[in-house]
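Every protein chain except one is present and positioned as in the full complex.
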Amino acid sequence: MWAYVVRRLLYGFITVLGVLFLLFLLFFTVANPEDIARKAVGEKASPEVYAQWLENHGYDRPLFVNPEYPTSSLARYTDTLLASHYHDMLTFDFGRSDADDTPISARLREGALPSLLLTFPVFLGGLLFSIALSLLIALFRDTYIDRMAVVLCVAAMSIATLLYIIFGQFLIGKVLRWFPISGFSGDPAVVWRFLALPVMIGILASLGPDIRFYRTIFLEEAHRDYVRTARAKGCGEGSLMANHILRNAMLPILTRVVTTIPFLFVGSLLSENFFGIPGLGALTVEAINGNDFSTLRTMVYIGALLFIGAQILTDVTYTIADPRVRLG
Amino acid sequence: MLQVVSACSNDPYPSDDQTRKVLYRAFPEAPKTLDPAVAYTTSAHAITGNIYEGLLEYDYVARPYQLVPALATGVPEAVSAPDGTIRYHFELRPGVRYADDACFELSESESSKSESSHSEIPDSPGSTPTTRSVTTRDLEFSFQRLADPAVASPIAQNFAKIRGFRQFSANLEQRRERDASFAARPPHEQYALVGGIEGVHLLNELELDLVLDAPYPQLLYWLAMPFTAPVPWEAVAYYDGEEGRPHFRDHPVGTGPFVLTRYNKQALMVLEQNPRWREWPQPAPGHIAPLGPRAGSRLPFIERVEYRREKEAIPAFGKFLQGYYDGSAIIEESFDRVIQEDQLSSDMAERGMRLEKSVEPGIYYLGFNMDDPVVGAPAGERGRKLRQAMSLVIDIDELSRLFLNGRGVPANSPVPPGLFGYDPEYRNPYREVDVERAKQLLIEAGYPGGIDAETGRPLKLGFDTPDTTSTAQLRSQFHIDAWRSIGIDVELRATTYNQFQEKMRNGAFQLFRWGWIADYPDPENFLFLLESSNGRTRSGGPNTANFSNAEYDALFAEMKDRPNDERRGELIREMQSILERERPWIELYHPEDYSLVSPWLENVKPFGMSYPMLKYYDIDPDERARLRAEWNQPIVWPAYALAGLSVLIVVPGIFTFFRERV
Partner (left out) sequence: MVWLSNGAVVVVLALASLAGIAVRRNPLWHDAMRRLARRRPITLMALSVFGLIALLDSVCWVGGETGPGSGDAVAAYEARSLLDRWFEPESFRERSYSAPFAAEEFYGAAPLEHPGEHWLGTDVLGRDVFFLTLKGFRVALLIGGFTSLIVIPIALAFGIAAGYFGGRVDDAVFFLISTLASIPSLLLLIALIMVLGRGTTQVCIALGITSWVSLARLVRAETFRLRELDYVEAARALGVSEFQIILRHILPNLAHLVVITFVLLFSSMVLAETILAYLGVGVDGSWGQMIDRAKDEFSRDPVVWWNLSAASAALFALLLSVNLLGDALRDVLDPRTLREL
């Protein structure tokens, strides 16, 4: 058991190393740091300012091997971008933003709460709504409601998130004036007003695929033998759903839930931009537009790290919960 | 759900602020830095300009732009000495004090202790932050910071004519490299040890002379911007970004009318009145009257300014229409909503909105890469004729109608209206649409009907842009369509920023679109964009067209430091005629600054350049509250309709279910 956990953790660590190498290839070897400097300092600055900027941000070092040191010296390999990239990322020293020099870790701390305030209600609301609705639909299986619901789900899946946001904001914010069109506030008494609209839109956009997924699971369970037995024993359709089917469908639901949790932290790229929520998704988009490579690679790294962590957690809980399961 | 809907309002602000004079603005992106020596963008100056104050400023209302004293007692005249140096004498107003800040108290307590710089610094500032008076030492410190290579001020080279400015930078850098303990000291101590800038000459606490090696009349314009505003050394030393303290660039301390009280780059910036600002009597200028009962009171009129982040144009403009932003000057995409055929739309006029416009000293243009073998100088007469032909088909009136709603003055030369050397009568013969002449020129250039004899196909050119926004793409398509009408096949290459820079560096581009907004209202700030030593590919300078013309360079050298006299006008006209013939640019338009102003906001006058005008604004909060309430009645019936509809769908289902299953 413990051997498995250790092995799983070790494998997770190796994956992190792999992710870091990929990030290094993407962000250091291909892009020219002088362009990052130019964007950061502005078109009107002089070349000396760019050079100074590169030095301040450590981009002036060589990638893999530092020829300034003798071949025997270890510094030949440690005073390089590759080594410092690994060192900084593994020690969670994300440094400063390429765009405006603010410490990235401070930005992450600032952005995490607004992001979670948006994504968590969307996730929770979406989960509750879609499970409730899909149970209902499974209850009505083989009726017109079921068929209509499936088509509606597929239709809802075929609408781009961008369109949900554009039309939702236009209709509810601008035409009906139920909630502020956009904005955010740190004041807990007011903040729900801002979050209501993006959360509603987020839940709506997630319903299509989720309901379809859960419905499939419930129907699969509904066709199993134990359900038939229970029904033969005179168990009512409603209690059958709640007591037997839902309970047995918990495992696949849990898998899906655990793997979506890391993405809650990454925030929502589109919603945060349209609704002016200062979260991590907005930060990412800003990093893209501002050519801010250091922030972007940190975001990718954090996302990957959370995902790997969640996976390890699922695998380990599985083995604890069910000794027959052996993964990896 | 229905309860929630009927109970909620779309007011994004706390209700207590309804009756206060709070100005609400939207910002799309926070400035990267608020360090006055470094901040160089319009969005940064909108903040720093209100927090810091320089020796000079511009008159808010007078046009053409006119310099007036701010912290100085007067605008000085240049006095030339027999040795060729130029001297400006400044006298500082007495009793100017910094805004209250914790850094002053700490430095006081620190200096009362021993001199050891590593004595413990208290973690939390005391309860009564203090201030101190501004002296010429603070001005000296600001100049020294500009020269400091570590500060990396983007405009440092503009001050290089100050005697000893470059020397100071060099000394500072040398000392730092040689001596690590020196480099660890706070900046003001370093500057003092190096010995200061020779040309910044302090006479006493309130008087200083600036000594220049050569004439540079534009210097005064730079002094009207926040770059040289007095900066307290205490703040620079204390706010170093360590141990949880913010960095100085995020925590400005100045003498201006407002102080920055909240600074969250992602969401909110708040400016509040600075009670220390101009404690001497300061009546508003004659043409600026405060509203209602506060008449005769002191500037600034508004209590607080809240800048809220809006990344998308639509929500920002939507909230403006709902009355939750007080003015909308920045939101470009939404102008067509409001202005039709150069007039305020009837809907807007009904709401009491006002339109304020002024020409910005700036220019947008299409440029050719003059190093290119096909469109540039190497192609000689052929290239020149080609550029002339391409210039002749760009219809600026149509462009302005489609994309700007008339929000731009057609440009005939780089010099925009309002500046010396702008001639409203001047018509560039290559900036009128004449398709027939363009076709004729193409024949003369050896591309009859646009056909390149070598390939037998239309001449193929590339148009590079790093702007991948959809509006920019449409504009580019507009130009491309125009060139296609005379048979030139221009391909749009919208790339990422990095790809674009790569091409610029390698000179691997033919056509591009660019804009320039003046730093100061002088034609030199535009004409230098075509001077050969500023070539983009060769030196990384702002001459993106890589234009290189010896005659032009000579005229520019004579023109740049001249006072605005007859000869200067003549020189500018000659330079214009070179540009007219050579066509390194296809001048498009000088942008116009259109501000939409809510009915409750007063004393708004668009300025064009970055200008700290917040101190003049005034708000009528009662009127605002009334109109907001009128404009924001929620429409609730769809919620009931939705509920009804879901009942209609679900109820028959339940019946079916019970009929079939139970």
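What to note about this one:
The letters A and B name the chains in turn, as written, and every chain counts its residues from 1.
One rule holds in what follows: a residue touches a chain if its C-beta (ideal position, glycine included) is under 8 Å from a C-beta of that chain, and two chains touch if they have at least 3 such contacts.
Fair warning: this is a prediction, and the values are worked out from it, not measured in the lab.
Hidden chain, full complex: it touches shown chains A, B. Contact with the omitted chain, checked across B:Thr261, B:Ser485 or B:Ser577, is made by B:Ser485. Taking the complete complex into account, A:Ala155 is the one of A:Ala155, A:Leu251 or A:Ile320 that touches the chain left out. On the side of subunit B, the interface with the absent chain consists of residues 313-314, 317-318, 333-334, 336-338, 340-341, 345, 347, 398, 401-403, 449-450, 457-458, 468-471, 473-474, 477-478, 481, 484-489, 494-496, 498-499, using the contact rule stated above.
Subunit A residues in contact with the hidden partner, per the touch definition given at the top, are 14-15, 18-19, 22-23, 26-27, 30-31, 150-151, 154-155, 157-163, 166, 170, 213, 216-217, 220, 262-263, 266, 269-270, 284-285, 288-289, 293, 296-297, 299-300, 303-304, 307-308, 311.
Basically, only the chains that are shown with their structure count from here on.
Rounded to whole angstrom units, the spacing between the C-alpha centres of subunit A and subunit B is 36.
Those residues of subunit A that touch subunit B in the complex are listed here as 31-32, 34-36, 38-50, 52-53, 56, 99-103, 107, 110-111, 114, 139-140, 143-145, 166, 169-170, 173-187, 190, 193-194, 196, 237, 273-276, 278-279, 282-283, 285-286, 290-291. Of all the residues in subunit B, the ones that touch subunit A in their complex are 4-5, 8-12, 14, 29-30, 32-33, 40-41, 149-150, 152-157, 241, 247, 249-250, 264-267, 308-312, 314-316, 318-319, 322, 324, 497-498, 501-502, 505, 539-542, 632-636, 638-639, 653, 656-657, 660-662.
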